[in-house]
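As you look at this complex, bear in mind that one protein chain is not there, while each of the others sits in place.
Moving on to chain A:
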Amino acid sequence: MARLTLSALVVGRGATAVAGPFEIAVSAGEALVVTGPNGAGKSTLLRTLAGLLPPISGTVRLEGLAASDGEPAARLADVAHYVGHRHGMKSQITVGENLRFWARYLGGAAKEIARRAGDAADRSLGDRASSLSQDGRLSQLTVLPPAEALAAVGLPGLDAIPFGYLSAGQQRRASLARLLVAHRPVWILDEPTSALDVASQARFADLVARHLGSGGIVVAATHHPLGLESAKTLHITPPRAGRDDGPGAPAIDDAALAEAEGWL
């Protein structure tokens, strides 16, 4: 059973703790929605999970997940897709070329898999239900070719258009198509539905539900409901004025602040 456990995880930038400690576990088929006001540390938590920032303290543990080469995954980044605020797509080349690059880069043998999947009679999204077998190993039918991934996010026939020509919402959807061209059991999504219209949000919620149904894990920071009523919620409380900023930071409580303001 795939399982992702955060134990006493404190995240931050540099040596400054921003949020935590977090103590939560997510199993296969479950979603974790990270909520909180702006600046609470949602993105910092997700970037730490994606391996882009070192944790201040605590650990992220993985069980029962296999990386794309079949070995048990050591880092969460090896089995996770990270979708941040920026798209990670080049505007000079076409959407299809961007997606083909990420498929090759992230999936390794994704091209092979896509070709083999092409031989299979049916490549509909419904077949993704079989993507994770019971021990968490990947089966072969998990990767969509770029054109079909674009169709799944509602951009059929746009793979020959340069990425820079798309509108903001279309760019967002094209970068979400990256989730489908290489299979990763864990999706780490930072505001995935920003700039999306209502219909696209619903379509993306559907994709997330399918991913969860196939035994995936979703960790998302979002202000919009993703159709994840059953999801676990991790609410990050906003930093307060008197928060301890780590070693050496002066503690300023409200009384001292008022006193200083009165003196000025």
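Basically, a residue touches a chain if its C-beta (ideal position, glycine included) is under 8 Å from a C-beta of that chain, and two chains touch if they have at least 3 such contacts; residues count from 1.
The criterion applied here is as follows: contacts and distances are computed from a predicted model.
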Not counting the visible chains, the remaining one has a UniProt entry; which protein name from "Heme exporter protein B", "ABC-2 type transporter transmembrane domain-containing protein", "Transport permease protein" or "Peptide deformylase-like" does it give? "Heme exporter protein B"
Sole contact to the chain not displayed, among A:34, A:62 or A:77: A:77
Out of A:24, A:106, A:161 or A:209, the sole contact with the unshown chain comes from A:106
On chain A, what residues meet the omitted chain? 13, 47, 50-54, 67-68, 77-78, 80, 82, 84-93, 97, 101-102, 104-106, 108
